[in-house]
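Just passing along the structure, written as structure tokens.
Excluded from the complex is one protein chain; the other protein chains are retained at their positions.
Labels run A and B following the written order; every chain starts at residue 1.
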Amino acid sequence: MSEPVLRVENLTIDIPMAQGTLHAVRGIDFELKRGETLCIVGESGSGKSLTSLAIMGLLSKKMRCNAARLDFSGIDLRKQSPRAMRALRGDRMAMIFQEPMTSLNPAYTIGDQLMEALQLHRPVGRAEARARAIELLGKVGITAAESRLSQYPHQLSGGLRQRVMIAMALMCEPELIIADEPTTALDVTIQAQILRLLADLQREMNMAMILVTHDLGVVARIADKVVVMYAGEVVEKGSAREIFETPRHPYTRGLLRCIPVPGKTRPGEHLGSIPGIVPSLIGHMDGCAFRSRCDVAEVACASDVPVRRTGEDHMYRCIHEVQPGAPS
Amino acid sequence: MLMFTLKRLGLAILVTFTVSLLSFSLLFMAGDPASAIAGENATATDIEAIRALYGFDRPFLVQYADWLFGALSGDFGQSYYFKMPVSTLIAERLSTTMLLGVCGISFALLTAIPLGVAAAMRPNSLIDRTALFLSVMGQAMPSFWFGLVLIVVFSIQLGWLPPSGSSTWRHFIMPTVVLGYYAMPAIMRLTRAGMLEVLNADYIRTARAKGASETRVMFKHALRNAVVPVVSLAAVQMGFMLGGSIVVESIFALHGAGYLAWESIGRNDLPTVQALILIFSLFYIVFTFLSDLVNAWLDPRIRVG
Partner (left out) sequence: MARTIETVAEELRIPSPAAQLRKRVFGHYGLVFGLCALAIVVALAVFAPLLTPHDPYAQDLMGRMKPPFWMAGSDPSHLLGTDYLGRDYLARLLYGARISLAIGLFAALISGLIGTAMGVAAGYFGGRVDLVVTFLINVRLAMPVVLVALAVVAILGGSLQVVVCVLGLLLWDRFAVVMRSSVLQVRDLEYVNAARAIGCSTRRIILREIMPNVVNNLIVVATLEMAHAILLEAALSFLGLGVQPPTPSWGLMISEGKQMMLFEPWLIAIPGVALFVLVLAINLLGDGLRDVTAPENRG
């Protein structure tokens, strides 16, 4: 078995606030091999974006990040100096952000920004960097790549900008690419194109990819592994197949009920919804964070919740071994 | 870009004409300029003669047109007091004021931008608070009083700098500080606010994700975007500063155009005053026009498309 590209154990992120410490991420574990796609799923504020920023070393200084293990290709990221992290970022691991409209610097041309990504890490001249930029723009499906180089971000549409962002992330052929809701800000038709592009490139370049999303439809299409986060915790994780076929955690099951299924969901039928709001993460917490919204919650949910495993990788946190009324 | 330039140029010219009309009409607010020139002991025939000599008996618009065409060719008429062409008089003095203005704005920019950037990099730190304190103080400090305090401290108590005159570079130190200090708070605050806003922008995170160093993030990615509004402000402040040089020049007895303006106002020398108002306005108009061009060059969103 090959060495995983990324191994995260017990990652926690705390944010000190005026009203107390906000435990934004609590005890995340996962690992990822080359060529695999991991999807982190959860609603806003569940800590999925923070987790990806923590891996990149891009958390703001105010946030405190701890982990039992945070290894990237055998490098312990916890022990790297800011300088060493900079050398890794953009070179061996890269990130694509949610907002293509504002993620490119308005003052520089597309070409400048693409070439910068390469020249920061490789001792190459302008001509070579330019050739690589053109090559990658072609790869992400931008036509007339050469003339695009001298354009400014405001001259491009959102979909094109996201393609440029992807090209920029791939300039140095990273081993790991993290895409933080890369399609949320785009039109629905463009979303599908961008996702397919990401999935194709990932396979072609044999990268490990983390895709952060709240869209289970996306997950179903491209994930190998799925991590479901709720209120800063992993409530369930496993292979995509296990998550979709035998979801164990009530939250995952709730999420799945929210998706209309072609052929099964009849017109006019109510889709599922999960009542309530995410609890405040400030101060000390115990028990299951989902219990206030869970329809199978019991008194015992307020105390420690066991971590249960079925199969090799499938794990979930719930007091119920088998959900009432679920196929086992 | 060409359209943009032409539009701005057209506006600048229109503003210039309006200002010239306003400054010319000042003369007519003054009542009868002929009796002012003639002096208190003049007879009615003397005044009548002067009126005909200077052409004050013609209609207002004719006189304005006359003056304007003269002004366009650099002829602002004769100074009542010095009995010599106003243009010569001003030309002699203008270099001092321009030098002072350039020194003042340079001083302001060189202190305000680094302070603003440093303050934005560490909000609420000691340096941020110090910068804020300085800017609040600067905005409340009357510049003429600040000048006097500097004279008392550095010329009288310490004897380091000459209190007045304009013969050596040492004479320009205190006027530069006083004039620059006037423009500093606004530039500093805008730099700080701009940097704070830009540093939160998504593209800064992108730059970090690329592996750019902090210095590179600050100066290549952030400052370039934050400096765009600062350029406009600096141009505006430069225009205000030259207009405000009248106060500073009179305190330090710097013989520049501002000092000339003050003297001429005291002497009722209206042609000189009119010309100076127009010239100081022109400075402002030219600076803001140039800053629009610089901004267009700095910000591709204006330049292209």
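Here are some notes:
Simple rule for what comes next: a residue touches a chain if its C-beta (ideal position, glycine included) is under 8 Å from a C-beta of that chain, and two chains touch if they have at least 3 such contacts.
From a predicted model like this one, the values you see are computed outputs, not experimental measurements.
Per the touch definition above, the residue from B:47, B:71, B:277 or B:296 contacting the chain not shown is B:277.
Of the candidate positions B:19, B:49, B:99 or B:161, contact with the hidden chain is made by B:19. Across the entire complex, the residue among B:109, B:261 or B:296 in touch with the chain not shown is B:261. In the full complex, the hidden chain is touched by chain B at residues 11, 14-16, 18-19, 22-23, 26, 29-31, 123, 136-137, 139-145, 148-149, 151-152, 156, 192-193, 196, 236, 239-240, 242-244, 246-247, 250, 258, 261-262, 265-266, 268, 273, 276-277, 280-281, 284-285.
To be clear about the criterion, only the chains that are shown with their structure count from here on.
Averaged C-alpha coordinates give centres for chain A and chain B that are 54 Å from one another.
Those residues of chain B that touch chain A in the complex are listed here as 201-203, 205-213, 221, 224-225, 298-301, 304-305. By the touch criterion stated above, chain A contacts chain B in their complex at residues 56, 58, 86-91, 94-95, 97, 99, 102-109, 116-117, 120-121, 152, 154-155, 165, 168-169.
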